[in-house]
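Heads up, the thing below is written out as structure tokens.
One chain of protein is taken out of this complex; the other chains stay put.
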Amino acid sequence: MSGVIQGGEEFVIAAYAVTAAVLSAYAASIYFRLRAEKRRASREEGR
Amino acid sequence: MSPRSRQWLAPALVVVGAALVCAGSAWGLFKAPPEVFMGEVQRIMYVHVPTAWNAMLALSFAFGCALAFLLTGDWKWDNRLEAALEMGVVLSLLLCMQGAIWAKPTWGVWWDWDPRLTTTAVRVLAVGAIPALRAFGEVPGRRAVWSAVACVIAFADVPIVYFSVKWWNSLHQAQSTPETVSSAFHWPLRINAFGILFLWTGLVALRARLSALRLREETAPPPPAEAAAATPAQGAW
Amino acid sequence: MSGLVIALRKDLLLQWRGRLQIVAVFAFGAAALLLFSFAVGPDSLALRQHAAGFLWLALLLASTLSLAESFEHELEDRAIEGLLLLPAGPRALYYGKAIANWTQLALLGVALVPVMVVLYDAGTTRLLPLLGIILLGTAGLSAPGTLYAAMTAQARARQALLPLLLFPLVVPVLLAAVKATSLVILGDPMGQLRPWTTLLGLFCVVHVSLCGLLFGRVVEDG
Partner (left out) sequence: MGSRIAIAAAGICHRYGRRWALIDVGFELPEGAATMVAGRNGSGKSTLLRALATAVRADRGTIHVLGVDARAERDRARESMALLDHRTHLYEPFTALENLRLAARFLGQPDTRAALLTRLDEVGLADRADDPVRGFSAGMRKRLALARVLLKQAEVVLLDEPYGDLDPPGFVLVDHMLERLRAQGVTVLMATHLLRRGQALCSRALVLESGRLIFSGPAASMPQPARTDAGFAEGA
């Protein structure tokens, strides 16, 4: 590993972007699934 | 604290975690000096290493839930197991992506068979198979026991996978991700680590609540006895 | 007669009655070996170089077929529940079935070696170490494989589920067995055979004991 790696900024941005995307997508999926399940639960109790 | 008052805790953990990750990332991206050898690419470490720690923590928590369910048979452990497994897979998958993005500028290839990353990839498949097993098991009781057993075995298998890949791969080069990170870079690393920790614990708590809701029929108590009085004891059946 | 011996005789008899199925699984393995050579091309040097890898890949793929079938008769009339209610120890039932599956896989491995030698010109004089590796490797496949076969046999889509669960788990067996086998076939100048066989042994010990403990929970009802 002789010289300092030139450039590579786009890879750094990509890494952070992927991290943000994956974590927020998963958090959103939980939120929507939870909301849908709560609505279904309340509808069933209402019946 | 009664469960009712704990409702706000999980979302709060998620928000605090997200904030910490943003702060840590910002620090790592903009304030921290570039590393001597690797220059800019080093900044990926501030998010890669904390993800690695937390992926292992999430799966260890899943292992704990699996053991607790096998020993106590209490449904809340099954809910937490399902949540922790899903979180572990997501974090491990994220780890593989980060590893690939890191390997490209550093080694010129997207995947350099680094023992830890390869083990993570195997772990994603091994642990990811368990939610599939749960999807195909109809009887909730049996599905829960199976996934707990599969989780225990998968967890016991990971170290062996690591050593076998390490030996198998030892011909190329020893270790491609740096073990130690010099002190100047510790702060962003530590902040991100706690950030992701709060984030995934909050998400697991919410995801467990979802599992509990889905199982409410299976764990609801039986209908009250007085309905029995409705049918005359000596009447016809 | 101990529970293990009874269970083992039962499983060996079951396999003997279903021996036609073993021939079919062997044909599948041999076909896989042939297909690998088509995939790589007629370059005999490359084929010989990767002969060990092809052998173990064919064995791994074929093993899921024989493992998935091994619990078919246990669940047909809830026969295994009948045994558990006698009561027969689940651990004896597991080790009986695991050893029977092991012998079947080992036979399969030994039968595939001549096909490999012919197709890939991968002959070797060190037959005893080769047999040892095949025995260790197939034991490593059979230990977790038997447990997961019991699990997936009771679920839907079991043909897809068993490989999905088993393959990531047996990565160490594949790595170590392929490495050890190619050392035997292509020569072992630096004498690296020992670490790989000890890794295989370690894998077997861990899984044989762990799966034996957990088998009871998998077959008991809830």
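Per-chain residue numbering starts at 1, and chain names A, B and C are given in the order in which the chains are listed.
In this section, a contact is a pair of C-beta atoms (placed from the backbone, for glycine too) under 8 Å apart; a residue touches a chain by one contact, two chains touch by 3 or more.
As the structure is a prediction and not an experimental result, all values here were calculated from the model.
Colleague: Using the touch definition given at the top, which of the shown chains does the missing chain touch?
Modeller: Across all of the complex, the chain we cannot see touches B, C.
Colleague: For a quick check of understanding: of C:43, C:81 or C:121, which residue touches the chain that isn't displayed?
Modeller: Checking each option in C:43, C:81 or C:121, the one touching the absent chain turns out to be C:81.
Colleague: For the chain that got dropped from the picture, name the residues of chain B it touches.
Modeller: Its contact residues with the unshown chain are 138-140, 217-218, 222-223, 225, 228, 231, 233-237.
Colleague: State which residues belonging to chain C touch the missing partner chain.
Modeller: Contacting residues on chain C, toward the hidden partner: 1, 3, 6, 10, 13-14, 17-18, 73, 76-79, 81-88, 220-222.
We take it that only the chains that are shown with their structure count from here on.
Colleague: I'd like the Å distance between the centres of chain A and chain C, where a centre is the mean of that chain's Cα atoms.
Modeller: 39
Colleague: Averaging only over C-alpha atoms, locate the centres of chain A and chain B and give their separation in whole Å.
Modeller: One centre to the other, that is 13 Å.
Colleague: Which integer distance in Å separates the CA centroid of chain B from that of chain C?
Modeller: Comparing mean C-alpha positions, chain C is 31 Å from chain B.
Colleague: Quick one: in the complex, what on chain B touches chain C?
Modeller: For this pair, the touching residues of chain B are 70, 122-123, 125-126, 129-130, 132-133, 136-139, 141-142, 145-146, 148-150, 152-154, 156-157, 160-161, 163-165, 167-168.
Colleague: So in the complex, the part of chain A that touches chain B is made up of which residues?
Modeller: 1, 4-9, 11-12, 14-16, 18-19, 22-23, 26-27, 30-31, 33-34, 37-38, 41
Colleague: Give the list of chain C residues in touch with chain B in this complex.
Modeller: Residue list for chain C touching chain B: 144, 147-148, 151-152, 154-158, 161, 164-165, 167-169, 171-172, 175-176, 179, 195-196, 199, 202-203, 206-207, 210-211, 214, 217-218, 221-222.
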